[in-house]
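Excluded from the complex is one protein chain; the other protein chains are retained at their positions.
Up next is subunit A:
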Amino acid sequence: MAPARTGAWEDRNQENALAKIVVVTSGKGGVGKTTTSASFATGLAMRGHKTAVIDFDVGLRNLDLIMGCERRVVFDFVNVIQGEATLRQALIKDKQHENLYILAASQTRDKDALTADGVGRVLEEMSKEFEYIVCDSPAGIEKGAHLAMYHADEALVVTNPEVSSVRDSDRVLGLLSSKTRKAESGDGRVKEHLVLTRYNPARVAKGEMLSVDDVKEILAIPLLGVVPESQAVLTSSNAGTPVIVDKASDAGLAYDDVVARFLGEERAHRFLTAEKKGLLGRLFGP
């Protein structure tokens, strides 16, 4: 029997190290930030780490839909910041994964409702209870995106192999190295990871799409994983289950690799080459 919603999250001992805060960011919209946040947080929880994932996209919340908990949102991040609800009331415990909690964004508030102070306070409180806090950044480089990255220890920079996405990612890397708490306080730097999504090896082979090496060379940050363009991403979001749960899908396996590598496991990159076509495919294929 799963513990009740108000159950286990406060059990974590305060003498433990503080949570690691990971921002999922990109600058450009529609590249897979929320898909990545949902799968990454779920993957950490599946491996036994107590994890919370926060939607920073005030006014355009979607993480709740991707996580399949949209009907259980009572209080949200802004309510907690403004003291209208406690963290415990607002955190939604995932139904499938014991160690996973979701904090929804407010759908009705103005995005100015997020304040640097308020976000800092809530993250501080949360970091006593969780091992990992995943911050799902909104698109753009305005306030919401800034606050999502500000407290980060590490960053997943989600990028598509496409010119506008790569340029925006580079812009975000500039912000990560200057406009974060770590950068401002001189306390080291935010550790950056490249997550290349919607990768289509067949098009790369034809010279129609930037290759993973191209993107790595331009952005010059370590590659955490490549997630292939996959039908499973849409079908999983239809059902409200993070794609990492679908172990029969290429994208699900790719996200599993991402989480494993993030936690220090050595895993070879895969899904980088197109599947070989049969004779008929080669004769009559595109």
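The working rule: contacts are C-beta pairs under 8 Å (C-beta built on N, C-alpha and C of every residue); 3 or more make two chains touch, one makes a residue touch a chain; residues count from 1.
Criterion: contacts and distances are computed from a predicted model.
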Query - Which of "Cell division topological specificity factor", "Phosphate transport system permease protein PstA", "LLM class flavin-dependent oxidoreductase" or "Glycine oxidase ThiO" matches, in UniProt, the chain that is not displayed - result: "Cell division topological specificity factor"
Requested in this report: Using the definition of touch stated at the top, determine which of A:E84, A:E125, A:D214 or A:E275 touches the missing chain.
Outcome: A:D214
Requested in this report: Have a look at A:L60, A:V74, A:A116 or A:V163 and name the one touching the chain we're not showing.
Outcome: A:V163
Requested in this report: Kindly state which of the options A:V190, A:V204 or A:L224 is in contact with the chain not pictured.
Outcome: A:V204
Requested in this report: Sort through A:G29, A:G48, A:G174 or A:P222 and give me the one touching the missing partner chain.
Outcome: A:G174
Report task. Using the touch rule from the top, list residues of subunit A that touch the missing partner. Result -> 162-163, 166-167, 170-171, 174, 177-178, 204, 206-211, 214, 217-219, 279, 282-284
